[in-house]
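What you see is the complex with one protein chain gone and the rest in place.
Chain lettering (A and B) follows the sequence in which the chains are written, and residue indices restart at 1 in each chain.
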Amino acid sequence: MQGLAPSSKLSLTVVVVVFLLGMAGAAHGLTRVVANSPDEPCMNMTLYYHDILYNGNNTANATTAAATKPTALATTYWKNSTYFGALMVFNDPMTVGRALPLAGEEPAARAQGFYFYDKQESLTSWFGFSIVFNSTANKGTLNLVGADLMGDATRDFSVVSGTGDFFMARGVATIRTDAIEGLYYFRLQMDIKLYECYV
Amino acid sequence: MQGLAPSSKLSLTVVVVVFLLGMAGAAHGLTRVVANSPDEPCMNMTLYYHDILYNGNNTANATTAAATKPTALATTYWKNSTYFGALMVFNDPMTVGRALPLAGEEPAARAQGFYFYDKQESLTSWFGFSIVFNSTANKGTLNLVGADLMGDATRDFSVVSGTGDFFMARGVATIRTDAIEGLYYFRLQMDIKLYECYV
Partner (left out) sequence: MQGLAPSSKLSLTVVVVVFLLGMAGAAHGLTRVVANSPDEPCMNMTLYYHDILYNGNNTANATTAAATKPTALATTYWKNSTYFGALMVFNDPMTVGRALPLAGEEPAARAQGFYFYDKQESLTSWFGFSIVFNSTANKGTLNLVGADLMGDATRDFSVVSGTGDFFMARGVATIRTDAIEGLYYFRLQMDIKLYECYV
């Protein structure tokens, strides 16, 4: 699992539905592709996001840390808290399969950004982050924002743009909680579909 | 005011200016629409955003809480502070009219996200949030970011993307401060115009 290497591993599919525009000047050999409908993404991939929270004792492994404490409001409603106002900053590995990278192994990508809990009555959060690819197979970033409505079986983030291999991309990432282990680890499955690409 | 129910209530207008592209594969029956100009949004709506800040005593009603205090820099300039550095996290009701939802009534949508004050000399802030629709009339999210230049009569946020009923939408939300009541409540009118839609 060294990076995304063969695109088959990534189950990455490129569907070319080219805009009927002049192709003059496409010196990089790149052409803009825009999906006609939600059924025709121009690129597909599934990645797993591993959030390993700092618990005070896991300095070597932790990739997420709390920048702020929950507000007083978070603890008044539930004894166990909904963490309202807790801001978490992360630099999390993303992998093609469910397993964490082995020691010394590079993940397929890293998710760099933040989330914070934003409701008094229930667990819900908001994310802003980049998926940073830096392997022989892929270089570049995808930038995402969106609400993580944790009570829903699936929920959607927006891929608002991209750089490098993902130049000017747009799309949707559908999120599913794949595992929760105690208070300090959770894993999200992210099915990323791009509807605007340069290919 | 149970959700957005009749779209007339939302003053939602859909103008179809279809891209002259092949329609093959539009299995969802959705077609991409891009406005030719700022005069031709493909969707329009007005919603009111209610920010009800936690004041230490309003646990049952508060929907916003301060995650950080203003920095030392915020209080050196003005005695009453410009709150520079204060990060506020919110899960605010949004309504079609100006009134707050009645007890037990669902708002048209919820705004989930954050703002923070970002200037020493004057009140100005920056927002990142999702408008989450979860009614019989509308399901999905709009994701917005932008500077709230509070000294201006109106200012614009960007709608950077959307999901669900607002799949891949883009547009502009024009903001106007509609009411300020003391230190713990303000209401913004948001005129949202989308210029890229799938309809």
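In this text, a residue touches a chain if its C-beta (ideal position, glycine included) is under 8 Å from a C-beta of that chain, and two chains touch if they have at least 3 such contacts.
No experiment lies behind these values; they were computed from the predicted model shown.
Note on the undisplayed chain: of the listed residues B:118, B:165 or B:191, the one touching it is B:118. Along chain B, the points of touch with the absent chain fall at residues 17, 19-20, 34-40, 68, 71-74, 76-77, 84-87, 116-120, 124, 126, 128, 145-147, 149, 156-160, 170-172, 195-196.
The omitted chain makes contact with chain A at the following residues, 21-28, 30-32, 54, 56, 59, 62-63, 65-68, 87, 89-91, 112-114, 128-130, 132, 140-141, 143, 145, 160-164, 167-168, 198.
Just so it is clear, only the chains that are shown with their structure count from here on.
Computed centre separation for the pair chain A/chain B is 23 angstrom, with centres defined by C-alpha atoms.
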